[in-house]
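See structure below.
A single protein chain has been omitted from the complex, and every remaining protein chain is retained in its original position.
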Amino acid sequence: MPELLLTEIVRLADGELRGSGETRIRGVAPLEGAGPGELSFIANARYLPYLHATHAAAVLVARELSAEVPASIPQVLVGDPHAALARILPALYPAAPREVGVHPTAVVDESADVGEAAYVGPYAVIEAGVRLGARCSIGAHAVVGRGCRLGDDCVVHAHATLYPGVRLGARCVIHSGARLGKEGFGFVWEGGAHRRVQQVGGCVLEDDVEVGCNTTIDRGSIGDTVVGAGTKIDNLVQLGHNVRIGRHAILVSQVGVAGSTAVGDGAVLGGQVGVGGHLKIGAGARIGAQGGVIGDVPAGETYSGYPARPHREALRAQGALFKLPELIRRVRALEKAVLGGGRERE
Amino acid sequence: MPELLLTEIVRLADGELRGSGETRIRGVAPLEGAGPGELSFIANARYLPYLHATHAAAVLVARELSAEVPASIPQVLVGDPHAALARILPALYPAAPREVGVHPTAVVDESADVGEAAYVGPYAVIEAGVRLGARCSIGAHAVVGRGCRLGDDCVVHAHATLYPGVRLGARCVIHSGARLGKEGFGFVWEGGAHRRVQQVGGCVLEDDVEVGCNTTIDRGSIGDTVVGAGTKIDNLVQLGHNVRIGRHAILVSQVGVAGSTAVGDGAVLGGQVGVGGHLKIGAGARIGAQGGVIGDVPAGETYSGYPARPHREALRAQGALFKLPELIRRVRALEKAVLGGGRERE
Partner (left out) sequence: MPELLLTEIVRLADGELRGSGETRIRGVAPLEGAGPGELSFIANARYLPYLHATHAAAVLVARELSAEVPASIPQVLVGDPHAALARILPALYPAAPREVGVHPTAVVDESADVGEAAYVGPYAVIEAGVRLGARCSIGAHAVVGRGCRLGDDCVVHAHATLYPGVRLGARCVIHSGARLGKEGFGFVWEGGAHRRVQQVGGCVLEDDVEVGCNTTIDRGSIGDTVVGAGTKIDNLVQLGHNVRIGRHAILVSQVGVAGSTAVGDGAVLGGQVGVGGHLKIGAGARIGAQGGVIGDVPAGETYSGYPARPHREALRAQGALFKLPELIRRVRALEKAVLGGGRERE
């Protein structure tokens, strides 16, 4: 484990030092768990009570909270402690060296093209016609189906499945148990049964897409399902056939997007959000957690609730809902006063 | 890739030709992506703007939209373009030939009975006493537990798990990462801890059932969990112990059905629907996406919302909700007029 002087931390964080820069830092820990040699951080006033009891060797502090830090603790003032941590952590926790080579138990079809310095783990299966870019890493048991193409530096974790023909850009990360490129859920009712409609579209992830554990992204029925560059998808998300997600979007865990819906660049879908089929969510729109979207959402808007409406309107309506039982009583009282006692109604 | 004359497409689609039947078709693509040699289609007036700009060689058109198609494009008029596509696609995109035989890396217990012309892929594990019907296909890494029985022509995709004793009818399709037959979530509180109640029921899928990626179907506690013939289940669905799904039902992705609930034939549960335990959803009932069912639903009815109510009633109530803040103001004004200014209340 490396050890850094606090002055080096200050430099990495592009921060301002208060107290001794000679403190030695070996790791990072939350305020309540930090001990000697550990850097902690505070970004949210909610955690101030922990600050006063911490045993951290130093604290990374959001500038607006700096007045709260006891003078006895060396501190590093920054604008955004989370962004600063993102730059500090790799110095304290260097990544394990990347493995290279094909594990003897991997089954790699002879027609597959494995890029330079790539890694293929134990029991991975690489089918015919696959092209793996340089420095790709394929985890244990992962299955890369016929004709898949992966750009350089992709990481496919253990147990992920790429159905045939999936295409990934460069630097994609596919987590364990993700399933890419299954035929979409398309049936027609004919002859007294649901008959499968063959799904001949593709499943395309552009550069720098991350897909969480056990997430499922179906191939297109006709035309492709596409996830734009830089988009990050959490665990247990479902994207139906022909969904198109823009660039740099964020899909939090357990989101479901139904077929043929388009989500714009930079949109954010909160946890468990559901979006109906054939809709458009504009660029930069945000949908609050558990929201249920049944119509188009304009660019830049924040929607929430079911059915999802502009967030301010949804909040007002939800707040009013809890006044409703009392409102019913008030209306009854008014009816009595205006229309007479005989007008008692439920 | 096969190439068909448009006249052959007309015959497969059972449609009506307008324009030249000599056009050659090599594939199918959406209106905005189609190029020379590609057939496109339009089923929904929403996509008319794309029609006028398309470069498709020919278009499959819902009869009611035919007046909208530029005369310059050969067209095939049909009642239902999606049903027609289902018949055209296999001719343009023939399936890869089915593989046969047991991969040398598969672990097949000597007591297992592998049917005629079946396929067992790399690293698949077939445990003791398993019976695989004729022409079954078991994908890479799939695990078929002790004593499972699969009918003819089943397809189990890569990484699926059948816990011991699961029974599948003929022609079932189990997608990657589906987990069938785990013991149900049954505990009793005893001696200061949750104690597992042994789950001794089965997990039974009848003929022609399809199960999506990463879907989980638990075995029964006592008596079986059963999915009826022809039912199609999407990705990431959860069925609890002793759930009984009827025939030809549709369960869209991320649905959850709690223990001992019965869902009737032909019912449709929209995406992310949740159904409580020990309930009955009647045959042909439909539950709108994200609906939360906490009581029985009569056959043939459409319910939505939380708690799920008849759809029309739910729509009316949701619409009214957004008028509520204004209604509160109106009631306050009435109170002022009727009861006097001193009666100001929140």
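Things to note:
As written, the chain order gives the labels A and B, with residue 1 at the start of each chain.
One rule holds in what follows: a contact is a pair of C-beta atoms (placed from the backbone, for glycine too) under 8 Å apart; a residue touches a chain by one contact, two chains touch by 3 or more.
A quick note: this is a predicted structure, and the numbers were derived from the prediction, not measured.
Listed residues A:Thr54, A:Ser137, A:Gln199 or A:Gln272: the one in touch with the omitted chain is A:Gln272.
One of A:Leu48, A:Ala86 or A:Val100 touches the chain omitted from the figure, and that residue is A:Ala86.
For chain A, the residues touching the absent chain in the complete assembly are 27-30, 33, 41, 44, 46, 80, 82-83, 85-86, 89-90, 92-93, 96, 105, 121-123, 139-141, 157-159, 175-177, 208, 210, 212-214, 230, 232, 234-236, 248, 250, 252-254, 271-272, 289-290, 305-306, 318, 321-322, 324-325, 327-328, 331, 334-335, 338-339, 345.
Those residues of chain B that touch the chain absent from the view are 107, 123, 125, 141, 143, 146, 159, 161, 163, 177, 179, 182, 185-188, 190, 192-198, 200, 214, 216, 218, 222-223, 236, 238, 240, 242, 254, 256, 258, 272, 274, 276, 278, 292, 294, 306-307, 309, 313, 316-317, 320-321, 323-324, 327, 330-331, 334, 337-338.
Keep in mind that, in the parts below, only the chains that are shown with their structure count from here on.
The rotation relating chain A to chain B, fitted on Cα atoms, amounts to 120°, rounded to the nearest 5. Taking each chain's centre as the average of its CA atoms, chain A and chain B sit 24 Å apart.
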